[in-house]
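Missing here is one protein chain; the remaining ones are kept as they sit in the complex.
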Amino acid sequence: MYQRGARISRWFLQALLILLAVVYLIPVYLTLITSLKAPADINLMTAWKPPAHPYWASYATAVSKFASSLKNSVVLAISATILSAALGSINGYVLCKWEFPGARLVLPLVVFGMFIPYQSILVPLFQFMRRIGLYGGLPGLVLVHVVYGLPITTLLFRSFYAEIPDELLGAAFIDGADFFGIYRWLVLPLSGPPFLVVAIWQFTQIWNEFLFAVTLARPAYQPITVALANLAGGQAVSWNLPMAGSVLAALPTVVVYVLLGRYFIRGLLAGALKG
Amino acid sequence: MRSRRDQIMAILVVLPSLALLAVFVYGFIAQTVYISLTDWGQGAALALKPEIHFVGAYNYRELFTGFLNVRFRQDLVNMVFFTVMFVAASLALGLFLATMLDQRIRGEAVFRTIFLFPMSLSFIVTGTIWRWLLQPRGGVNVLPSLVGLPPASFLWLSSRDQVLQFNWQTLPYFVVLGAALVLVAWGLWSAARRRFRAAALTGLPGLVLLAWALAGGATQLQTLPFQEPHGFNLALIGVVIAATWQMSGYTMALYLAGLRTIPDELREAARVDGASTLQVYRYVELPLLAPITWSAIIVLGHIALKIFDLVFAMAGPDNAPTSVPAILMFLTTFRGNELAKGASIAVILLVMVSLLIVPYLLASFRTGRA
Partner (left out) sequence: MRTSKWLAVLVVSVTLVACLGAAATSAPLSGKLEIFSWWAGDEGPALQALIELYEKQHPGVQVINSTVTGGAGVNAKAVLKTRMLGGEPPDTFQVHAGQELIGTWVVAGRMEDLSDLYAKEGWKSAFPEGLLKLLSTDRGIWSVPVNIHRSNVLWYVPDNLKKWGVKVPATWDEFLAIAPTLKAKGIVPLALGENWTASHLWESVALACLGKDKWEALWQGKLSWKSPEVVGAWKTFGKVLEYTNQDAPSLSWQQATDMVVKGQAAFNVMGDWAAGYMATTLKLQPGKDFGWAPAPGTSGVFMMLSDSFGLPVGAPHRENTLAWLRMLGSKEAQDTFNPLKGSISARVDSDLSKYNAYLQSAAKDWRTNAIVGSLVHGVVANERFMNDFATVMEIFLNSRNPEAAANAAQAIAIQAGIGR
């Protein structure tokens, strides 16, 4: 009796999950079929019908339209991710293992920086960027993303490094290692997983960011989000293009998630469960 | 063993980062606050050297009480409603999905990926996709016609219908009332824990405030000389759906991992004591998930309060029914050339986010010390 009830509820559960998964995938379905329609075939009434003949030209056009902004995004996201992860790692190491007077006070002040709405620093920011001559290009955007990425990277590394027992460090001291020695030979070799988590997080954040991108980059250095928003928000939209563009813009981060998602979740939890 | 040299080295290593954050976060915030207290060039805001006069809280007063800033007030209301609904929906859906996936389901990894992948998208992508789905004469509205029913006609993003309306004039009264009740509750809580000094410090002012409010004192705090209805714009439902689609996978992942950390012995022990499956869930598992819920509220809440790109891509910057302060700041600054007013909106936004974040930061770093 109990067994059968369990089996039925199991079937029911499985069916419900499949249904929900379908619902979650509806936007993907619609995006893909719309991106494969010729502009003339796009009709609100037949939005749900797949195209009779896939119209690959949407993607060819989208690729040529977005080539330069995709390149910008790649350069931006990769360099800013590497830099902010490296800085976050060394900061996390110091704030975790080399507490200096006032460090307890500094940490919440640092972490606060990751929650602020960027509107509240936007105008002074671009005036400052202009003054130091970094306004408009990719180096400036990289700097901005590195700085505003510091709070989260520092916090994540710090919570990872808290797991490294202090006794291990003590032993290293006895062996004569100094500040950098311990980092180089003890901490860094243990930092693989946190680097992966931080890199996934930062890469998606920077790749997906819009406000800085739209205000701080000259047209030639626009990242993909701005290019997509411009295309989709422009006049006379033929929807196959924004949809193909969405697929292109989404692809890198989706691939990262599907391949590395489990590390990412593990990393998120390290923070969340403690908090 | 730790040499002084190493200790100094450690400080030198973090110093550049701290200096950058001091400038980029606190320095710039201070500058924005300063701009918000001036008139910043008035009509000629874009001059190289604008004429600047200090005007005190004028911009803030205007935003909350000037009759032309009705859009700001509605945007603020939109933001609060959006935040509450989006966070609640994401938590509920995430918990539901996690609970189901926790039943050792077949193909769990596939489901997890499907529910989680929207989180990796940019809000711009999500907004673009959902704009297409929520076209009034297409998208989900024509779904019923696939099974022969007449198509729906809900104006997803542009409906002007409003529910849960209230009069802006009554807001100060309820704010005072709420504050008084919180203070009184805090006082009672302290008294119950025999912390009488703290109880007196919070409870007594609370009682005074409460008495004043109930006696009608607070009703005189009318900010507007006229009635002004605000409420929940139905047009926001579409934005809530899109945002929930994107972020519920995150709460699911958190809850799922939380459920997995609950030792099976605990569940077994409860079952042995005669608890039903539902009871185990209600009395064993849910309480253990509380800390996760809190951190999810913080993370989702601050995203919701700051929401900008999603609405920008979904409904455009000019669609008032779905507008939020972050967008209004953008328009006021870059289209209206009112830098000072834009800065004021940004500061108000920052204060709202801080109300959520600061208590959390204080609490979590205090327990960290313990």
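Each chain gets a letter, A and B, in the order it is written, and its residues are counted from 1.
Basically, a residue touches a chain if its C-beta (ideal position, glycine included) is under 8 Å from a C-beta of that chain, and two chains touch if they have at least 3 such contacts.
Note that the structure is predicted; figures quoted are calculated from it, not measured.
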Of A:F100, A:F126 or A:F173, the residue touching the omitted chain is A:F126
Looking at the full complex, which residue from A:A47, A:A229, A:A250 or A:I265 touches the chain that isn't shown here?
A:A229
Taking the entire complex into account, which one of B:R137, B:R193 or B:R282 touches the absent chain?
B:R137
Sole touch to the unshown chain from A:Y93, A:Y118 or A:Y135: residue A:Y135
State which residues belonging to subunit A touch the missing partner chain.
123, 126-127, 129-130, 135-136, 214-216, 218-220, 226, 229-237
Where subunit B meets the chain that is not shown, the residues are 41, 43-48, 50, 67-68, 70-71, 135-137, 153, 155-158, 160, 312, 316-321, 330-338
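Simple rule for what comes next: only the chains that are shown with their structure count from here on.
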Note which residues of subunit A are touching subunit B in the complex, please.
10, 13-14, 16-17, 20-21, 24-27, 30-31, 34, 43-45, 47-48, 87, 90-91, 94-95, 98, 100, 104, 106-113, 115-125, 128, 144, 147-148, 150-151, 154, 170, 173-174, 178-180, 204, 207-211, 225, 228-229, 232-233, 239, 242-243, 245-246, 249-250, 253-254, 256-258, 261, 265-266, 268-269, 271-273, 275
Hey, which residues of subunit B end up touching subunit A in the complex?
1-3, 5-7, 9-11, 13-14, 17-18, 20-21, 23-29, 31-32, 35, 97, 100-101, 103, 105-106, 110-125, 128-133, 135, 137-139, 142-143, 145-146, 245, 250, 253-254, 257-258, 261, 291-292, 294-296, 298-299, 302, 305-306, 308-309, 312-313, 316, 326, 329-330, 333, 339, 342-343, 345-347, 349-350, 353, 357-358, 360-362, 364-365, 369
